[in-house]
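Let's look at chain A:
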Amino acid sequence: MSAAERPTTGASGAGATATAGPPALVIDDLRLNFEVRGIQREAIRGVSIRIDEGESYGLVGESGCGKSTVAFAVMRYLARNARIVGGSIRLAGRDLLAMRESELRTLRQTALSMVYQNPGSSLNPSIRVGDQVSEAFQILGVDRAESERRAREMLAKVQISDPDRVMQRYPHQLSGGMQQRVVIAMALAKDPTLLIMDEPTTGLDATVEAEVLDLVSSLRREFRTSVLFISHNLGVVARVCDRVGVLYAGRMVEESPTDELFRNPRHPYTVGLLRCIPKWGSRKADGPLDTIPGFPPAVGAAIAACVFADRCGLVQDICRTTEPDLFDVGEDHRARCHFHDRAQDLPRAEPPAAGTGTGAGTAGSNEGAPAGADEEPLIRLESVNKTFRQEGHEIRALADISIVIRPGETLGLVGESGSGKTTLARTLLGITTPDGGSVVEFEGHPLPMKIAQRTPEQIRALQIVFQSPDSSLNRRHTVRRIVGRALTKLVGMRGEQRQERIYTLTRSVRLDRPALDARPAQLSGGLKQRVAIARAFAGDPRLVLCDEPTSALDVSVQAAILNLLVSLQREEKVAYLFISHDLGVVRYISDRIAVLYLGRVMEVGDADVVFGGPHHPYTEALLSAAPILEGERGPRIRLEGEVPSAASPPSGCVFHTRCPRFLGEICVNQEPPLAEAEPGHLMRCHIPIEELRAMQSKETPPTGSGDANGSGEPS
Partner candidate 1 sequence: MGRFLLRRLGLAILTLILLSLIVFFGTHVLPGDVGRVILGPFADARAVAELDKQLGADKPLIVQYWTWVSGVFRGDLGTSLAFQQSVSSLLFPALLNSLKLALVAFVIVVPLGILGGIVSALNRDRFTDRAITITGLSSVAVPEFVTGIVLIVIFAVNLNWFPVTAQAPPGSSLLTQLHYLLLPAIALVFVLFGYIARITRAGMIEALDADYTRTATLKGLPQRTVVRRHVLRNALLPTIAVVATQTGYLIGGLVAIEVLFNYQGIGHLLFISAQKKDLPVLEACVLVVGVVYLIATVIADVIYSLLNPRIRYGTAE
Partner candidate 2 sequence: NNNSGAPSPTATVGGSPTPGGGSVKAGGTITVSEISPAGAVNPLTVADEGGLATLGQAGQYLTWSNDKLQLEPVIAESWSPNTDGSVWTFKIRQGVTYNDGSTQLTADDVVATLKAHSDPANKGNALSAFTGVLEPDGVAAQGSDTVVCTLKAPNGSFPYLVSSDNYNVIILPASYDYGGDYTKSFIGTGPWKMSNFNSQTGVTYVKSPSYWQQGLPYLDGFSLKYFADQQPQVLGLQQGSIDVIAQFSAATGQALLNDSAITVYATKSSAHRQVHMRTDQAPFDKKEIRQALALSLNRPDLVSGLMNGKADLGNDSPFAPAFPQTDTSVPQRAQNISQAQQLMSQGGAANGFNVTLYTWNGYEIPQLAQLIQQAAAQIKITIKLQVQDANTYYSKYWLNSPMGITDYGHRGVPNVFLAAPLLSTGTWNAAHYKNPAYDTLVGQYVAAVDLDAQRAVAKQIETMLLDDTPIVFPYFYNHMSASKPTIAGAEFTGMGHIRLTKAGLTA
């Protein structure tokens, strides 16, 4: 690792400076309740955090564990029904909770700022960006002209290429990445003592995310601001934070320097979390991912002792009787567990990839292997095009896509937002009709483009699991009805028979019977997604399209869903078209991978090949942008600028505008064909594969082989 890239070194430095000034933020045993229908519900159950000057502190934890609440408590911006019932918050020594409104305002003007998820909505849609930024200066009493100048400066600092243009823009005219930069610029305007970032990159593309994160760490160095960085994504935290605190059910369960935490987690929950995440390069063949059984306790749930006891594999009676304190388990490393020393012996919730696992594994890899290439493809797309017309201009969402999906295999589909992944899926399903001339074949026979013209078999054979179960399940229907209807409609089942099938089906997706009569609102995200999966499998499909089925879920739940999909595939011999942003996940589950950019396939090939390299420059960039936890990684390959508009794609190779390996003329003038660079590995690039190999071999990103199933354990 180069010191430039990894903040950890900075951390020690921060530790040093910490002794100098007072800590930027000290939260001491913060307790906060939400009053709901007159009942006080504990949301934060005593959280203590200390952030030194210039230090960046990561707060991680599953959704709903109280991260944002802590953040807003620090901002003193709480919901009306929120009550701080204990503890103190000190900012640079000053007691926040004691402050009067006016003091608080000055503090917000000068010392405290926050960046949160969804920059789109955090900028005022009807005020020019410039004015919004300079406003931050004007509050400080700077006159108009001056503040505008500084605003321009600030925007430049957040690496916005031409600030003057942007200042004239309205938020909606900027891309998500730009918007977030602007927000960050506003936040840093006052050169704050503490900058709180609540999921600042959630919702952005991996590439954009990577840039923003780089920006954050570089700005940190420049401004020496302390950062409270909130994320559910350990990889992200790993990238920008010196120290990390793991929050669970409003309780801090472990806290340590970043590397230490990932190398040597000492709380079963942390251990569990880390195991849920597919290791870089691990494959479904290596066996199922580990999961954390059960659900986190709800806000206000009465908790006797250890908050994690109910889900803990190591639980003993003591855990249910006495709450463990934060044990010091290493230098600057604390864990709230009676058995912190045995934390890593936490038994797997899922059976490890033993005999069956490998058996399945080989089977899995066989399907993926080129060996299968000769067998008749399940789906064949031949120069599929889709053009949307939106007030006047045309958006080419799919540009002659030609790929095949083989029976029982998983084709991973990756690409930045807007690259056409969903459109491709919808086209296959017949919900979106492709342009004329496109060919879609199913088992060798042409597949009608409109669902209405498809035979029941064909309809049954192609099903989908949408990204958000909240949207894909009818809120007003019970699970039984949702699944049942699918059965009736797809396989014409009725009465008893149908009931039976409902039971077997839901059992196979690990839904217990009581859930059957619940409505989606009453189920957790994971359960909902299982229902969606059950519905997709109602008519034993041949191909299930999974459009980011886990991206809305917490990692522990994601793991469970992935396992489920894998095992279903094994049982039903179903093929998947698996769309995801998370390369780790895609790699874990896919046999082959297709990379999409502006509606074009840039690269297709077996997972190992595509990830192992040599890769298409775009793939290369995606890979280097992927936030990964452990081990070495190559230098970040930056992608300049935003994804060009699909309405007016660049000439020649559509990627040339951002290509790190840009050749020149040729790239600008002629579009490279999707050619077979090596057996079973197609690529759309002018650079010969050997050269690519040469360029990239200098710094090969780690392949799974190295620490596939090891990295969790202490070395």
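Regarding selection, all candidates are chains of the complex that A comes from, given by their letters.
By definition in this document, a contact is a pair of C-beta atoms (placed from the backbone, for glycine too) under 8 Å apart; a residue touches a chain by one contact, two chains touch by 3 or more; residues count from 1.
All of these numbers come straight from a predicted model, not from anything done at the bench.
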Within this complex, chain A touches, out of 1 or 2, candidate 1
Could you list, by residue number, the parts of chain A that touch candidate 1 in their complex? 75, 77, 105-110, 112-114, 116, 118, 121-127, 135-136, 139, 169-170, 172-175, 183, 186, 391-392, 418, 645
